[in-house]
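Here the structure comes first, spelled out in structure tokens, and everything after it is commentary.
A single protein chain has been omitted from the complex, and every remaining protein chain is retained in its original position.
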Amino acid sequence: MSNLHNPASPFVPFSPNPAIQSGVASPTTPLSISQKTPQLGSSNLRYASSRKSIYDRHLNRTQRSELSKASFAFLFGEMIQYAQKQVSGIQDLEKKLNIQGYSIGQRLLELLLHREGRSAKRETRVLGILQFVAQTVYRHLFGKPADGLEKSRDNEDEYMLIDNDPAVNSYISVPREMSQLNCAAFVAGIIEAVLDGSLFPSRVTAHSVPTEQYPMKTVFLIKFDESVLERESVMPNN
Amino acid sequence: MVILSILILNKAGGLIYQRDFNEGLKKLSSNDYLVLAGTFHGVHAITSRISPVPGSGGLEVLESDQFRMQCFQTLTGTKFLVFAEPHQPNIDVVCRRVYELYADYVMKNPFYQIEMPIRCESFDRHLMAYIKPKQ
Partner (left out) sequence: MTFYFAIIGTKDNPIYETEFGTSKQGGDGHARFPDEQRPMNQFILHSALDIVEEVQWVQKELYLKTVDRFNNLLVSCFLTAGNIKFLLLHDSKAEDPIRQFFADVHEAYVKTLMNPFYEVDMRITSTVFDSKVRAAAKKYL
């Protein structure tokens, strides 16, 4: 047991189980806060008025439920304004939005595969993970698959995911002096997190490519890390 | 139905949007548009006060030989003025639809500063798409 406290050990003891931490061989059931009588200010854990924690919520219950687009638009608008207060330039702003999306992507990836249950498969190939993003992730987020997925003709490591009318940009008009900005950088962050999480490290950026028919058309440029292509080239049955 | 022009006034009577939809309208200078908006704002305020019926919302329709003007005021005091050809029915429907587009593409745009002139590309686009087929 003493080794757990040895600083040389790569594993630092932190288990919430007191049996491992204290060195007492008899494991006692860990103190569950919910079993304790609630005392004001006695615990640093806060509980909702329903006395239920996030662990009591069902993960699949909201699977098919839909959100109001208006409330999302207002929330997203506030997120942009909040980010705008802390940045100096457009690139900086896009990065902030990317980061905001990133933490959503990390969670979404895990949740989507969890919902697939026993048939869940991790993606090991570049095309597989891109399809996963264009189909599964996109369908979950926006209720429709992405409008296109193309490989860059110039660069081996670049792919383009196309959205003719990104839902996040529906109500947004970017002022002329910021014409470089595309707020779908937020979605780019989500995509980047899903790719990174699945061990396809990449850089994803959003670019406006307006056309006559689709004035809001956005292309997500996915640039994979070198290591991804290297690994892909040695994968079997290629 | 022919829509000639649409104006949007903020609650202080300032002109925040003006757009013509028909050729051949007399063009005013931008200053004159501001004066027009301010004057209308004042007239509207007076009409709501001198109304014999208590709780009147003020001037709603103004009709002349050349045009019909419909005013729609929101609960927050923003006014939508729609100029159309005379004897056009259902202009109030147009007003409400413009209000809806305003709520969507102006108020939900994080880059729009409230009470300021409207420069929103997607508002222009959707307004055009709504009015054009009517002409």
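Chains: A and B, in written order; residue numbering restarts at 1 for each.
As a convention for this text, a contact is a pair of C-beta atoms (placed from the backbone, for glycine too) under 8 Å apart; a residue touches a chain by one contact, two chains touch by 3 or more.
Bear in mind that the values here come from a model prediction, so they are computed numbers and not experimental data.
A.B. asks: Indicate each shown chain that the hidden chain touches within the full complex.
C.D. replies: Among the chains that are shown, those touched by the missing chain are A.
A.B. asks: Give the residue, chosen from A:Q63, A:Q81, A:S103 or A:S179, that touches the chain omitted from the document.
C.D. replies: A:S103
A.B. asks: Based on the whole complex, identify which of A:A120, A:M178 or A:V209 touches the chain you can't see.
C.D. replies: Residue touching the absent chain, from the options given: A:A120.
A.B. asks: To test your reading of the contact rule: which positions on chain A touch the chain that is missing from view?
C.D. replies: 1, 3-4, 9-12, 14-17, 19-20, 26-27, 29-34, 53-55, 57, 59, 103, 106-107, 109-114, 118, 120-124, 197-199, 231, 235
Assume only the chains that are shown with their structure count from here on.
A.B. asks: Averaged over CA atoms, how far is the centre of chain A from the centre of chain B? Could you give it in whole Å?
C.D. replies: Chain A and chain B have C-alpha centres separated by 43 Å.
A.B. asks: In their shared complex, at which residues does chain A touch chain B?
C.D. replies: Counting only chain A, the residues touching chain B are 70, 73-74, 76-78, 80-81, 84, 170-176, 178, 183, 215-216.
A.B. asks: Enumerate the contact residues on chain B facing chain A in the complex.
C.D. replies: Of all residues in chain B, those touching chain A are 104-105, 108-112, 119-123, 125.
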